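Just one protein chain is left out here, and the rest sit where they should.
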Amino acid sequence: MCSWKEKLWEGVKLYEESIGSSLMKEYMLKELKNGKRVDGRSFYEMREIEVRPGSYTKSCGEAWLSLGGTKVLVGVSADIGEPFPDTPEKGVMVSNVELLPLASPSFEPGPPDENSIELARIVDRALRSSKYVDLDKLVIVPGKLVYLLFLDMYVLDHKGNLADALTLATVIALAKSKIPKVSLSSDGTPAVMNEQISVPVSDPVMNFTFVKIGDYILLDPNLDEEIASDAMITMAIDGQGRICSIQLRKGFFRDVEIKKMYEIAREKRKELMSVLEEVLRVGQETA
Amino acid sequence: MNRSEVYVKDREIVIPGQKIAKGMTPGDNVYIDKEGFLRSALLGLASLEGNKVDVIPLASAYIPKVNDLVVGKIEKISGGTILVDINSPFTAVIVPPRNNKLGLEVGDVILAKVKAFDGMSSPLLTLEFEGLGKISGCVLLEIDPAKVPRVIGRRGSMLNILSSKTGSEILVAQNGFVVVKPRDHRSLMAIMRALEVIQEESHISGLSDRISKLLDTILAGGS
Partner (left out) sequence: MLYVERRPEKLIDENGLRTDGRRPREMRPIKMEVGVLDRADGSALVEWGGNRILAAIFGPREVHPKHMALPDRALVRVRYNMAPFSTPERRKPGPDRRSIELSKVIRNALEQAIFVEKYPGAAIDIFVEVLRSDAGTRVAGITAASLALAEAGIAMRGLVAACSIGKIGDVIVVDPGHDEDMWGDADMPIAVMFEDRVITLLQMDGPMDESQFNEALSLGMSCCELVYELQKEALRRPFVFVERKVVGGGQTV
């Protein structure tokens, strides 16, 4: 309830100060020296991931996901249209993030600002460079007609680390997406069939966000850790353990730190895969 | 002869607009409708004491009262006036005594007392008492201001349990902040969990015993 309205990432200032943040950081550092995070987690431990059962949108595929209290809702909508001129034989995928004003006192209504745009591009880059969605398979008439996939990412409740939550929710939503099949009728006009096809996806890509507080590197920052952080970085790992996209969000890191984080992220992806497989399996059953 | 009627039990959960009584004295968060019925203005607990009816809010913002102890953060200093954010729709003000610098800067967190408040403009804070002023080296926890009385307890009994069991210094401000100097990490975790439970179960009797047991469990290594 207590907040000062300061813009996200303006200069070196933090996007939202809770009244205790300076005291909290002092205390956090004391605890980190003893190897502890204030919420009891170990340095590279992620918070609990929950996917809410039920249908909350009219999209082709959706996921309402909670990462330790951060709640996001992603919906995939489909349409058909012209491809981008520079990729005439690929389907179109567009990402959009809405930082809803109800998710945090520091979010104001209005057109996307640099933070929602950065988040959208972080998720998009992870999906694209990992080729999670096979855009080549979303072509109807090369050069003329392709499927358009709109990934709308709603942030409902900000308790830290939006990037990882949004990426995970988007991956799940795409895996569950069923779009209407479109074929060409004899006169060349597109006809929507009664059949549905799954969006073609491969090995899930996952984003891992680290923060640095003092000399300590932590995975999956909660809200207080994000506010107190001196530096923050997000990296995406694909099914083959390759690093496919990186975004240094704030501050600076040493090269040895970055290599170490890549190692940790690779390990964590394996752990997370079993969580994800369970979620997708349950999703199939209730579909 | 004043005939009074009561439609709810003491400590019953009432919703906004609910009829509570007739012919009794309205207290906090109670309004009188056109037909003379006393109705709740909030989601809360009905409190019936003698002839008076109050509703204790289950959750609400902090509205300052004179003599309240508050934790605030210095927002702005201009001319002779210091603006303080006290987590309230009202921004508070300190007017430092002439020729007597308080040594405060923007961003400082302070403990102060509400000296004056007329219900409309900025509440006036004072630092003139022992123990007031800038605070540092502590942990600040935020609770629902409406639950402050429960955290303090009758004659400070609940606060005493929290502080003695965990060997930590604890201070509760009326505007929903708890200032803690924890003995160690586990004590802080115990206090945080206890505060959660106090707020969630504030309306169930036997809370002191439950909190006592909870603290014992956490301090011994459980959760």
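Order as written gives the chain letters A and B; numbering starts at 1 within each chain.
The rule we apply is simple: a residue touches a chain if its C-beta (ideal position, glycine included) is under 8 Å from a C-beta of that chain, and two chains touch if they have at least 3 such contacts.
Being a predicted model, the structure only gives us computed values, none of them experimental.
Visitor: Could you tell which one of A:Tyr132, A:Tyr154 or A:Phe210 touches the chain left off the display?
Guide: A:Tyr154
Visitor: One chain isn't shown here. Among B:Thr91, B:Asn160, B:Gln199 or B:Ser212, which residue touches it?
Guide: Counting the whole complex, the residue in contact with the absent chain is B:Thr91.
Visitor: Given the full complex, what residues of chain B touch the hidden partner chain?
Guide: 13, 15-19, 29, 31, 33, 39, 41-44, 57-61, 89-91, 120, 146, 203
Visitor: Considering the entire assembly, which residues of chain A contact the chain that has been omitted?
Guide: The list for chain A reads 1, 5, 54-59, 62, 69, 71, 73, 75-81, 96, 98, 100-105, 109, 111, 150, 152, 154, 156-159, 179-180, 182, 192.
Everything that follows uses one rule, which is that only the chains that are shown with their structure count from here on.
Visitor: Mind checking the centre-to-centre distance between chain A and chain B? Centres are C-alpha means, answer in whole Å.
Guide: 38
Visitor: Taking the touch rule as given, give the residues of chain B at its contact with chain A in the complex, in rising order.
Guide: Listed in rising order, the residues of chain B that touch chain A are 61, 71-73, 75, 85, 87, 107, 109, 135-142, 176-177, 185, 188-189.
Visitor: In the complex formed with chain B, which residues of chain A make contact?
Guide: Touch list, chain A to chain B: 1-2, 4, 17-20, 22-24, 26-27, 31, 34, 36, 38, 40.
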